[in-house]
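Left out: one protein chain. Kept in place: all the others.
Should a chain be cited, it is by its letter among A, B and C, assigned in written order, with residues numbered from 1 in that chain.
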């Protein structure tokens, strides 16, 4: 056992940090302090900078434009991006679709779709959930029927993140109605500009737009856009959902948020002193910080565990459960730090998607304070999406404890 | 609506307080500060004093030696007893058996059994639980077979509180093996001196003795000791368990404990100051206090609710659940207040039942500190016995929320 | 003690329920949000006509002789449908602050205006650094003018007059200020629950009238705040009750994994805990109302205990309700998210759990110490 990080890895972190410092445009960095989803333009600019360096998708295999970094270095890279408040990249394309394409895609599909992802030219969204199949994917009903060399897609997807930005969607569709529910599902890539696709925004309680419904009405999709084998979609989806065992911890995000809370509390007056010196608040922040440390060291254990290591799986199973809880806690604490202003709506003043574009917001001058309450509301979703906490606990009980 | 207490009720409280002050023997009061179950002699002396005043069992009907006090006054009476650290009386006899005898007992049974209870002459224990029927009473197996004018009892009871003190036991026994489980159960009074009864102490993790196993081997019990009708025992047990809707909150006990914590913290040094001035500890104590206030006002609502009032039932349902949690929390906080000494075993120095009679205990001079850690350990049981918290939550979900 | 509504009180509750059923459907409320004011003059007129603006005000203060229970009934009903109008700051905070002042022609005129629905008077008292502590006032009064900044003045954007607390060397006084006067500027914003509020900046703003002289203002505004806290907690109880009802309805109908969600024990238990939190909140609300009559420290203790409990319960119930709804609970389209947002605001308004626990810790006493009343128990 050895819990020390190697000097070469420390040097790597310094290299990443130096690159980001030198290349992240200051205006993007400033907007990154705000607690909104980054606008597509910011993400795109930043992706092109990263792509020029070969760092768009370090976790992909090197031959597809990724790197051969160790899991720890991939983590350090992401960690430094969060530290710098760089825009969050197109996670659907990079983290979800990318590994599937690299592993199961045909050479033609890889050549067609991977490069535009790396350069931020084409954006993706994920079409898995449907109305009535929240955490129960096997029950999905969107169908794709073969008609010559095209599939005809009919149905509806919901909770589709960033569909309003997306150029493409990768969807689970039912291509065979005659077999057992999981066996009839295929993995299909669909151009969002296809006739018959309608997007409907789902405004969320933070008054922001990230989620959508997507309707398919006799949408024609070339059969060559099907990944791998028809009927194997369920397996690819499981691969995709389990491929990255540590990102669901969102630990670097929460580390950034803890720093944010500390900053806000150090600048918030409380009576004749500062909030950071209020013992009750300081203790809550310290507790959060300690839990984040425990979470990050859990990530370290998983990063260094062999893929099928039982102990590693036990630890991996807690990352989403606790990571999502801490993510919301951090946001709630940031709102609490703002005091009266932590109760105010803060629609993104520079965003493109505002439910109530009335510009009514308290007069905040600290970039770190802008958007805090929108984030606090949005984060209510963290313990719901991607397998709700109740599902996670049942999974742990059954798969780890054998109950 | 009116949330003010009537002046006459305030006067009543003053009267009770004055009586207790005048009549509670000082040596008993001092021992009452210690966190152990009272010795039988102390309880007995105190019951005789109360009985002389007619206050042994105020909640019984007046014609059986009780009073016609309002529910509020009965509560105030108990509240003042706890405030004064008076010995906890024989709850099995007074609170559980007494109301059953008063309501379902024959005149002969009432005349035989009630007076010795009032005077503390005869002590009772409750024989409900059996091995394998923790929260699932309907599955009990102890049987009583009629043989002439006697029942022959065979079987085993467990978790029998104070059986080592008790002169009698009231037990649920199966008198009919042929009917549905709940229909074959009867309610039988059994002399603990009967041949064939063996008690085995169950030492608990506080190193104290309150629980026992009781074994019945062909124990002969006069048939006249059966309460009401054979086969109706299940109904009497339910009556008994629901008769008092507020005692399970143990709110006066916990009020006493909160005062104790405040006393200990005000006398415990913490660095260069006092523990009570440590913000973290003070906040925990304040939170506990606020929850106890909420609990007590919930008790008030139930005391003033009609018996079948739906809203009243909803509130009553939370009393055991939260009351038991707060009871343990208060004890844990008291132990925390003692610092290093809060980790020490404290077997009752004056008790008769000590598992490890080695006299090893830290040198405590404050009566309020003696026994604190034994209580903290014992209270771990509060959310288990009398319907575990898990059962309580399911009950609330089903009976109040209709889930 | 009597925990049942009187006939008149029941009639009031029914009246509130009729109003919200008619005027505060989810759709009607959405339209009011989109209108962008958070205040429908017709609603306000209704409040006046039905006597609600004076329902909790003593007769000698120009009200209809009710008290905090009447305000509780109204606010609980408002909490059920998330009424947006600034009833709380006007009819409770401002009116009870004024009622706590010695009778005077000015006071009575202002109260009459409130009760009639003509005057939308709100206190401008809280400040960012106060974080809910009632006695932290940095705004100054000197030479008939006010300087300082007040935060989170709900209804401050629509007020006809302001009651401003300000400090001079002799202590805190209360001053009537015209929001349209020179030297007053408002930064208007919405709260997360779509109530409208403003931060008000006073820069040598002229005072119309002195309502309480320096040193005499804190007691009155604290009394107003005390009533406001019980009103706010009443609203929380109404909102929690609604959240629980909506969640129960959702999980008993929503099917997943081949059964309704309500069959899952973990969800049942969470709902049980939600119910418990709501009932404990109601219990301690009653205690808070009883405490309003108590002398200073007792009252403040009772109110601090109340707000601490209700703040944490509101967050727990609100968060849990969204959790049990799943993704749909996160959408603007469903009422439950709005209820969460209201509960979130209530939890923090006038200080959250931490502040009130600190207050409570600073006012220690034995449960049996002062009086024998459960109000002090």
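Criterion: a contact is a pair of C-beta atoms (placed from the backbone, for glycine too) under 8 Å apart; a residue touches a chain by one contact, two chains touch by 3 or more.
Predicted model, so just to flag it, every value in this text is computed and none were measured.
Student: Just to confirm, in the complete assembly, which displayed chains does the hidden chain contact?
Tutor: Looking at the entire complex, the absent chain's contacts are A, B, C.
Student: In the full complex, which of B:33, B:103, B:182 or B:204 touches the chain missing from this view?
Tutor: Going through B:33, B:103, B:182 or B:204 one by one, B:204 is the residue touching the chain not shown.
Student: Which of these touches the unseen chain: A:39, A:125, A:163 or A:258?
Tutor: A:258
Student: Of B:179, B:198 or B:343, which sits in contact with the chain we cannot see?
Tutor: B:343
Student: Please identify, in ascending order, the residues of chain B that touch the omitted chain?
Tutor: Residues 129, 132, 134-136, 158-159, 202-205, 207, 211, 268-272, 275, 278, 280-281, 284, 332, 335-336, 339-345, 355-356, 358, 360-363, 373, 376-377, 380-381, 383-385, 388-390, 393-394 of chain B touch the chain that is not shown.
Student: Residue by residue, what part of chain C touches the chain that was omitted?
Tutor: Contact residues on chain C toward the absent chain are 264-266, 269.
Student: If the missing chain were put back, which residues of chain A would it touch?
Tutor: 1-6, 9-10, 13-14, 72, 76, 79, 83, 255, 258-259, 262, 276, 279, 282-283, 285-287, 289-298, 300-301, 304-305, 314-315, 318, 321-322, 390, 392-394, 396-398, 400-403
Going forward, only the chains that are shown with their structure count from here on.
Student: Report the chain whose mean Cα position is at the greatest distance from that of chain B.
Tutor: Chain A.
Student: Roughly how far is chain B from chain C, centre to centre by C-alpha average, rounded to an integer in Å?
Tutor: Centres of chain B and chain C (C-alpha means) sit 41 Å apart.
Student: Distance from the CA centroid of chain A to that of chain B, rounded to the nearest Å?
Tutor: Computed value for the inter-centroid distance: 53 Å.
Student: Centroid from C-alpha atoms only, then distance chain A to chain C, rounded to Å. What do you get?
Tutor: Centre-to-centre distance between chain A and chain C: 38 Å.
Student: Residues of chain B touching 2+ other chains?
Tutor: 279, 283
Student: Touching at least two other chains at once: which residues of chain C meet that condition?
Tutor: Residues 267, 354, 357-358 of chain C touch two or more partner chains.
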